[in-house]
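In what follows, a single structure is set out as structure tokens and then discussed.
Showing just some of the chains, left in place.
The first chain written gets the first letter, and so on, giving A and B; residue counts start at 1 in each chain.
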Amino acid sequence: MKGFTLGYLAKHVNGRLAGDPDVEIKWIATLKDARSGDISFLANRQYARYLPGTGATAVILQEKDLANCPTHAIVVDDPYLVYAKIAQKIVGVVSEQVPSGVSEQAYIDSSAEISPQASIGAFAVICAGAVIESGVQIGAHAYVGREVRIMKGANVYPHVTLYDGTIIGQRSIIHSGVVIGSDGFGIAMDRSSGRWIKVPQVGRVLIGNDVEIGANTTIDRGAIGDTVIEDNVKLDNQIQVGHNVQIGESTAIAGCVGIAGSTKIGKHCLIGGGAGIAGHIELVDNVVVSGMTMVTKSILKPGMYSSGMPARENRQWRKNLARFNNLERILKTQTKQEDHD
Amino acid sequence: MKGFTLGYLAKHVNGRLAGDPDVEIKWIATLKDARSGDISFLANRQYARYLPGTGATAVILQEKDLANCPTHAIVVDDPYLVYAKIAQKIVGVVSEQVPSGVSEQAYIDSSAEISPQASIGAFAVICAGAVIESGVQIGAHAYVGREVRIMKGANVYPHVTLYDGTIIGQRSIIHSGVVIGSDGFGIAMDRSSGRWIKVPQVGRVLIGNDVEIGANTTIDRGAIGDTVIEDNVKLDNQIQVGHNVQIGESTAIAGCVGIAGSTKIGKHCLIGGGAGIAGHIELVDNVVVSGMTMVTKSILKPGMYSSGMPARENRQWRKNLARFNNLERILKTQTKQEDHD
């Protein structure tokens, strides 16, 4: 494990060094668990209580916390961001690395183009016409459909499924269990027979550069045109993205969100966990949707939107519900009183 | 790519041709993106503004929109349904096709029965006693457990897991990442030890004909009897179906819905995305549940049911919540006033 001097790291992130530039940093740790050789950080106020007693060799923090720091420090405006950069330096970006080279147990169609600098795991399947560029890592059991293109430096973890025609941009990271390009929910009711008729789904999924997609997330192919995930979008685990959805650059979406078909989400949006977004609507740039919120109409003004109900003690909640369900009576009485006033 | 004359297509769907029967249609497209040789359709009013300027060679539409159509048309009552039928004609039902024949990289137990007209992908596993009928396509890495039966023309995509005893009906389509037949959530608390005891799950999952199941959906085997998905049911992605659930014919369920154990859903129901349905209840035929609704009791009358709260600007939402939590005071005051009136 390669170490770095604190001075080198401070310079790397343009931080102000408060302490000895020559101490060596070998690993990362939380304030609470850090030991000698570790660098830690203070970003969430909730953890400030661990600063005075930390065992870290150095801490990344804001000016205001320096007085409480018992050890060397790098003083910056945004400790979490700087921690991210330093951690990347120390441990690398991607935590899992598949063995380099092409596994003899992989099945690769003769018409696929595989860069000699790509790595392909055991029992991976690469179908006809697929293109795997240099520096790409394909995990074991990954399925890469026909005419799929995976661009430079992308990392596809084990057990990913990429249906035909999917494009994965440079340096994008696709975690295990992700399915990209499955058919969208396109069905038409034939009233004469009472049966659903499948609407063929012929679009593709286009994933930009520097996108990360969490485990078991699903992204459907477009019904006709393409489903598009722009550069630097970050999707957490177990998200469902419907056909023909567009997600704008640098938008981040937390786990368990569902986005129905043909909806367009702008750039730099933040969508909280468990939110549900209806189909055929638009969210402009810089919209924030809080957790478990249901969005049924377009949001045309940046800002924060909510509808999730926070938990209460069950007995109290039941009372609230009962009142809610009796509002009509109150309102009517109220109105009558107003009329009489 | 095979083309069709517009006259042939109009006849195929019993539509009224408004234009030249001899123009050739080669592909499908949206009104907005269509080019020469494409057929498009107008179903959702939201997209009517693209009709006058469409580049399509022909459009499927209702009588009332014909005047705004700049090109050839097929006039019908239900453009979306007719589009589905024509699109199936032009591009086929299933967008991904696995190579025909049985891959030499598949592992097939000697006691499995595989039709010579079935196709099995690389690294698929077919266990003892499984039966794969003619026209079935099994994708790469699919796992077909013991005594599983997959009936004529069904399509099982890569990375599907079918536990022992699962039955898949004719022409059904199972997308990647789907798990069918996993153990249901059956646990009993042993109060003497404070530990959970597993309840063995010995039922199966029976999937009917013409069912489609979206990516990463899970369907648990019955605890004792079977979990049953009837003919023509359509399940979107990331749905969870608990043990011993029954879903009636032609019911359609959108993404991210959870259905707890032993619940029975009728025929021709529509369940919106993100809805949650409690266990041991019944929904009769023709029930519509809107998105993100929580169903906790049986629904014995057809109709539409809801409980999802639509998003509002966050500051306003917080005010609503605060009021909601103060309702008791208002109600009490109100009641007192009424008493005094």
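Note that in this section a contact is a pair of C-beta atoms (placed from the backbone, for glycine too) under 8 Å apart; a residue touches a chain by one contact, two chains touch by 3 or more.
What you see is a predicted model, and the numbers here were worked out from it, not measured in a lab.
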Quick one: how many copies does the complete complex have, if 2 are shown in place? 3
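The rule is simple: only the chains that are shown with their structure count from here on.
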Taking only the C-alpha atoms, how many degrees of rotation bring chain A onto chain B, rounded to the nearest 5? 120
What whole-number Å value describes the gap between the mean CA coordinates of chain A and chain B? 25
Please output the residues of chain A touching chain B within their complex, sorted ascending. 107, 123, 125, 141, 143, 145, 159, 161, 163-164, 177, 179, 182-183, 185-191, 194-202, 216, 218, 220-221, 224-225, 238, 240, 242, 256, 258, 260, 276, 278, 280, 288-290, 293-297, 299, 303-310, 312, 319-320, 323-324, 326-327, 330, 333-334, 337
Note which residues of chain B are touching chain A in the complex, please. 28-30, 33, 44, 46, 78, 80-81, 83-85, 87-88, 90-93, 95-96, 103, 105, 121-123, 139-141, 157-159, 173, 175-177, 210, 212, 214-216, 232, 234, 236-238, 250, 252, 254-256, 268, 273-274, 291-292, 308-314, 317-318, 321, 324-325, 327-328, 330-331, 334, 337-338
